[in-house]
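Of the protein chains in this complex, all but one are displayed in their positions.
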Amino acid sequence: MRRLVLWMVALALALPVVAGTGWAQEIKLGSLNDMTGPTSDVGKDAALGVREAVQYVNDTGGINGKKIRLYLYDYGYRVPEAITTYKRFKNFDKVVGVLGWGTGDTEALSPTVSKDQIPYLSHSFSAKLTDPKTTPYNFVYGTDYSSNARAAMTVWFEEVWMKDPRFREARSKGEKPRVIMFYMFPSPYASAPIKALKNHAELLGFEVGPDQDVSLLALDTKSQVLAAKAFRPTLAWHGNTTMSVAATIKDAQALGLGADHIVNNWGFDEGLVRLAGPAAEGVMGLAVTAYYGDKVPLMDKVVEYSKKLNPGVPQEARLIRTVQAWAQVHMMAEGMRRADKAGKLTGPGLKEAFETFRGWTPGLGLPPVTLTATDHRTGSVIPVYRIKGGKFELVKQVDLKAKWSKQWEGEWFGY
Amino acid sequence: MYLPSGVYHETYAATHGWWQTGFARGKMALLVLFVFTLPLYANLYVVSVANITLYTILGALGVQLLIGYCGQITFGHAAFIAVGAYVTAMGVLFWGLPYPVAAVLGCLLAGLWSVVFGLPSARIKGFYQIMTTMAAQFITVDFIITHYVSRVGGREHYFSLPPGTITIAGWPVESEIEVYYLAVILTILCLAGMANLLRTRVGRAWIAIRDNDIAAETMGLNVVYYKLLAFFAAGVLGGVAGAVWIPSLLFVSPEHFQLSWGLWLVGVILIGGIGSLHGVVFGSIFVTGILELLKFAVIPLSEFYPALSERFLYVKEAAFGLAIVLFLLYEPRGLAYRWQQIKNYLNLWPFAY
Partner (left out) sequence: MAILLELVLSGIMVGSIYALVALGWTLIYKCSGVLNLAMGELTLIGAYVCLTYYQWGFPFPLALVATLLTGFILGLATERLFLRRMIGEPILAVIMITVGLSFFFRALVGFTWGTDTVVFTPPVFPREPLRFYGMVFGQVYLWSFVAAIVLLVVFVWFFQQSRWGLSMQATADDEMAALSLGVSAKRVYALAWAIAFMAAGVGGTLLGNINGLNISVGYLGLLVLPAVVLGGLNSVPGAIVGGLVIGVLQNLSDAYVGKLTQGGVKEIAPFAFMVIILLFRPYGLWGWVKIERV
């Protein structure tokens, strides 16, 4: 009897060891998300999307047969947590690549990930991350904030200022359009495209008013809107996330600011329509993928997996951020597949694999991604949308490289 | 001072010793041995927790000096730690100073900055002092550092310090273990320094001010001078904490030094016991340890209640708030007092007193 028990115990102890060797065929991926912090309104949705997308990749063959093991942590947009989590990725979880989130921590970690040679694919589209000379191991899956902002301003200029009868009188008098920027000054994310935007405003012939500081968590923006009103702007740029952009747009309507609005992509989603209500009508903005539920390839899988894995979250509450997370995970998976096929699934190997992308897209309405060893900007074709009747419709697509090719290759690169 | 029978001193100098019996000296030697050999047998995670504990001790030391030994209430200590950290970081990154020099510069500047905000203490006490120190915190961190200092060099609000940028005499301080040794040495030096400072004239002046500053003035103490000195010393200790903290960070940002950290340090003091150096150490170990244990306790519970692990930050804060409240209600003199009671009990057993 005792011998039987001893054998069973030995077997029980040996089993995980045997099974463990089966798990050696796993590829480790880390993901930093904000589910409780100031950007959690968009971050929670993205985190759900990351999990669902990884599950889908694993269900459809993984990385050439190997499964992805996802280590997803919430860091609450807090810098100390970002640091401890990154150290954990490097020392304990030993990941091959990281899916990042916020601009501030991504930019600050970029010297470290370059030194550690861990590719970092972030949800932050800061233009500073697109120059391989300074940030060789940072990648993005969409066009960067500065180019997006330039495109949005260009579209408003061409489609609204030049064509809308409201401004005919002003144009005939030779007046210039006036723009004011609302964003959180100390936030690296919100302040990322401002320099480029002001440069573009000068190029197109705008008058630029004083910037207004609106916190990411702001609920009351009266004084900023009133201060802006003194400048009588025709256009307002919003650089924050949905919560504060909704507050500003509502205050602008309540106080009669009288300006059109263009919004950065992290403030322009279904949540904006819900929070701002009728004030959101006619607002223009940027989106890097198709919206949740649009008719694009792979969207049916997105909806199916969201219902399957997170039935507790209502479908109306899902945002474009889920789709963005799917695009991010698919780009990482594709890079891992190429690196694995070349036999080099390591940090530097993954980086090289990313730089072989030529016009790749997973569907999902993501503009084709092209990355080279000298340019980590994914492309130059940028769509701009508008809210009409509570829904998003495409206004126009701009090709910045075609319009301003000299500046695109030269002075605009890297900021 | 409890001395067992058979132990007696033959010189005056011996009566001033910190550890007057062989037993106490042996205990301390073992403790030092344990602390210095910890990385050999503990895994990296325990070392990183120890680093956080040491950082908390250094931060709380400044607060204890002001609140526990000088009677000046300060809620803005995180701002002075921030000054120390930022000056050290800027020294290393922008001015090309070697790390020890930059750290000393950081400590001095933190001390001077602390004196600036200690000036109102000449006129106001108690609650108003809380207000001015909170204002110091906001003005320093939320305004000056966030908007001006952190934009120096175009670093856009976070100074990157990749591992390897900080070196002491050519030896890079980058891994957790190296930071641990640096922190342990500095903590021991600071604790010893402060303990000795409190036995000198300056220390006695501070305690007199704490007990009754009007009486101290009537006895001839220059109260304003000693108060400002206390603020300076606390600022310097804050600067040490900041300088020690940076090597273990990958980048410095104002978010590390918010008001809640200053309040946290005051809470650590209260849990450990006001007016006692043991209290600083016990309070830090208790708070850091409890929060780590909480993490382990939450993991199995979150099978049943997943929100616990998603919103773990809130559980941590709620636990800390509750711990402060419970300690203040039921153990107002802190862990140091309880430690004294236990030691007395063991020393005097089987007698009651």
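Each chain gets a letter, A and B, in the order it is written, and its residues are counted from 1.
Here, contacts are C-beta pairs under 8 Å (C-beta built on N, C-alpha and C of every residue); 3 or more make two chains touch, one makes a residue touch a chain.
Bear in mind the structure is a predicted one, so any value in this text is a computation, not a measurement.
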Per the touch definition above, residue among A:Leu217, A:Val303 or A:Val381 touching the missing chain: A:Leu217
Given A:Gly62, A:Gly104, A:Pro132 or A:Pro186, the one touching the chain that is not displayed: A:Pro186
Contact partner of the left-out chain, one of B:Lys125, B:Lys295 or B:Arg338: B:Lys125
Contacting the left-out chain: of A:Leu72, A:Ala227 or A:Val303, that is A:Ala227
In the complete complex, which positions of chain A touch the hidden chain? 36-38, 40-41, 44, 185-186, 210-211, 213, 215, 217-224, 226-227, 229-230, 243, 246-247, 250-251, 253-256, 275, 277-279
Across the whole complex, the chain not displayed is touched by chain B residues 67, 73, 120, 122-128, 130-132, 134-135, 138-139, 142-143, 146-148, 151, 213-214, 217, 223-224, 260, 263, 266-267, 270, 274, 307, 311, 313-318, 320-325, 328-329, 332
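Criterion: only the chains that are shown with their structure count from here on.
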Chain A and chain B have mean C-alpha positions lying a whole-number Å distance apart equal to 39
Chain A touches which residues of chain B in the complex? 44-45, 48, 146-147, 150, 156-160, 162-164, 249-251, 253-256, 310-314
As the complex stands, chain A meets chain B at residues 35-36, 74, 76, 78-80, 83-84, 86-87, 91-92, 104-105, 107-112, 115, 128, 185-188, 191
